[in-house]
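Have a look at the structure that comes next, please.
A single protein chain has been omitted from the complex, and every remaining protein chain is retained in its original position.
Labels run A and B following the written order; every chain starts at residue 1.
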Amino acid sequence: MNRTGSLRRLGAVAIITVALGLGMGSALAQDYPDRPITAIVPFGAGGGADTQTRIWGEAMAGLTGQRIVVENVAGTAGVAGTKQGINAEPDGYTVVMGAASTIAINPVSNPAADYYPPRDLRPVAVIGYTPYVMVVANNLGVKTLPDLIEYGKANEGTLTYAGWTAVGEFARRGLELRTGLTMTPVPYQGATEAMTDVIAGRASAAILDISSALPFIRSGSVTPIVMTGPDKSPALPDVGTVVEAGVENYVIDSWIALFVPRDTPDEIVEYLNAKTREALKSQPVMDRYAELEIEVRDYDVEETGAFMARQIDAWAGLIKEAGPTQ
Amino acid sequence: MTDLLQHLQLGFSVVFSFQNLFLCLVGCLVGTLIGVLPGIGPLATIAILMPLTYNADPAGAIIMLAGIYYGAQYGGSTTAILVNMPGESSSVVTALDGHAMARQGRAGKALGIAAIGSFIAGSFATLVVAAVAIPLSRLALGLTAGNYFSLMLLGLTLAIVLGSGSLLKAFCMLLIGVIMALVGADQITGEARLTFGSQVLYDGFDMAVVAMGLFGIAEILRNLEAPERRPFVDDVVGGLLPNRQDMKDSAGAITRGSLLGAIIGIIPGNGATLSSFASYVLEKKVSKHPETFGKGAIQGVAGPESANNAAAQTTFVPLLTLGLPSTATMALVGGAMTLHGVVPGPQVIDMHPELFWGVVTSMWLGNLMLVIINLPLIGIWVKFLKVPYHLLFPTIILLCCVGIYSVNSRPTDVLMVAAFGVIGYLFYRLKFDPTPLLLGLVLGGMLEDSLRRGLILSRGSFWTFLSDPLTLVLLGLSAVIVISALSPSISRGRQVLAEDE
Partner (left out) sequence: MTHEVAEQPGREPVPPYARLEVIGGTTIIGIAALVWFGAINLAVGTLPNFGPGALPRVLAILLALAGAGVFIQGLVRREAAFERFEFALRPTLVIMLAVVLFGLFIRGGDFGLLSTPQLGLCVVGPLTVFIAGCAAPQVNLKELLVLAFGLTALMLVVFPDLLRLGIPPFPAILQNAIPPALGRETALRIAYAGYGAIALVLYLVFVRPDRRAA
């Protein structure tokens, strides 16, 4: 190797370096991410949102080369964490997870939630989607939603509904509004206690996420009668949907989605969306999701935005009709 | 029987993963370490170390917590024997004869027999847990809201009666705990209750925060009252292995202690403490030389240590099968389980069999680790005993702050810990023992829910609610216990217990 050759090579390297350096200022996203990304989960550790975020975070770390630091900021029914996400630097290094409760329900029903997601946040991608299913006690002998409505009419005032969350309570009220069914609400601490009583026939019905319900459905302890979302579930192919049962304007389901502060640049949003969709197609994520009965919604940024808009409208409509829970 | 073996086999397959063995070991070591340090009992230990388990999967986390729990118990016994400072109430009686043995230069033997007795009792208790868990959880599935309500009432009654100090004051603490459980937003309606307009109280009181304040920080304030007194620790521990005569002397005590402890532990209330006292009294009664007790009788160490260890393990039974923690420590373990997405209750065995049996077998393994790893490390624990308190307590303070902050990333949690530290110290000065408060805090929500549920389902008829035979029996039992506790002879007995502590 001669002298001029190596000099020339050195020159080329220098030019490329300078070019890269100049490019850096204009195209920030090319270097993004060059440090760990903080993902705020507005709920405590261990819940469904936290678990999904951690599964997603693991896969993202492999794809982006940066680890995802999950920060659980629980408080005021998710308001505290969501607000922290809204007020974060819009540089893509802080993202916030959203769920139906923090994005669509709280801003309408909870005075503490003084934010408005369509204005304050940008939806990036859906991390996971979990259908909801209505189950009833076996001793009622009903197999479908119309059966249950008929049973309710024949045995006025005997049906009870096990509830433990705001979503479940709105699910009951919405169903009563749309079908004329009446069920006495009975409060429980959580899904486990509630299912114990539905199994024993002490409570008649409950609406809950399919991953919590499936073990009991598979063992035949409770009867699934209807999917409360727009789609059938591959896990329960024989169970029809509310739409098929003739109930209109009624969708109860659950999802976890990725949001960033409003002013986050487009390139970063697109980048996160692309990497997230790639992450959700990776084998480890698919395996864990199958275990937890979580479905993937492979939406681009625009589709994600449309999905959120539909969700926010649907919940706002239902809450307006059903009235506040208090 | 074959079922039992299959279950235990499933458990061992869970425990014998590198990660879980490691977590079990770390739990035992850290638990012993903190248990040895003066002034921190198992309750505060678990409260402080809970954040360490967040990154593990649920089974690993509970295995580690369980390890911390009996590690701390073991550490408490070590200090009781070596320096006559029981780390917690269940090793109070161990100090009587254990420390006497240490003065005679037989400290090693006392530690050895405590470890061996604990291991035998632990193995037995593991089998008991495995055997009764399934029938009990089947039974629990059939329990109505009324049954649960009365069962909780019985548990709380026992907790008050078996605790130390004035009954009336314990009742006050319990009520405050139950009221604190009601604070916060209703999880269905979102309506705020007793929050006085404060956002901080919107999510209610976090058990870990309350426990860390009332037990962790308050304990430090108590200890700072008096000028520091360095415990005298003898470097000469002596041989660890008991000889044949010692084993012969203590075999009976270990057997009786194991049985007694395993039974008492299942009953709600402070099983570990009660069983160690009961075992000590029993050993003194059956001994041919009762006059040697208090002067270094090896049975006085072997019996209570076996009993409290057996009881420590069977206290997991009500938590794992009924979802009802019977002691404040178990309440914290239950809280940690919930945090990891496993709600304690009758469903745990069916829905998370690997977790359940993993935890059960890890108890046995943890005991084994304590014997084969801790005994040789006794020299190191003795060194820790010599850490001066003026360096120790700032360490604990920083650990508490960092630990509690990392749970929810909520700065207000740290401020709450400070507040509960003062409150805990105030209660101590006013001679209120805040242990029932923590139990009330845990059970309060369930108590209200089951009462409301029972009344809705019985359409508001108190009679229908009460007429269930099991409910009646349980409520009757609670009443009998309260009345008998108020009777002069038993209240005198409680006084003695309180003074010993």
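Basically, a contact is a pair of C-beta atoms (placed from the backbone, for glycine too) under 8 Å apart; a residue touches a chain by one contact, two chains touch by 3 or more.
Remember, predicted model here, so these are calculated numbers, not experimental data.
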item	value
Contacting the left-out chain in the complete assembly, out of B:263, B:455 or B:470	B:455
Full-complex contact with the absent chain, from B:178, B:211 or B:359	B:178
Contact residue for the chain not shown (choose from A:36, A:180, A:234 or A:284)	A:36
Identified contact with the non-displayed chain, of B:281, B:418 or B:466	B:418
Sites on subunit B contacted by the missing partner chain, in the whole complex	38-39, 51-52, 54-55, 166, 168-169, 171-172, 175-176, 178-179, 182, 186, 191, 193-196, 217, 220-229, 389-391, 393-395, 397-402, 405-406, 409, 411-415, 417-418, 421-422, 425-426, 429-432, 448, 451-452, 455-456, 459-462
Where the unshown chain meets subunit A, residue by residue	31, 34-36, 38, 67, 69-72
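Convention: only the chains that are shown with their structure count from here on.
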item	value
Parts of subunit B lying in touch with subunit A, wherever the complex brings them together	54, 58, 141-142, 144-145, 185, 187-191, 199, 202-203, 323, 338-341, 343, 345-347, 350-351, 407-410, 445-446, 449, 452-453, 456-457
List of subunit A residues in touch with subunit B within their complex	44-48, 51, 71-77, 80, 109-110, 112, 160, 163-166, 168-169, 184-193, 195-197, 199-200, 202-203, 215, 325-326
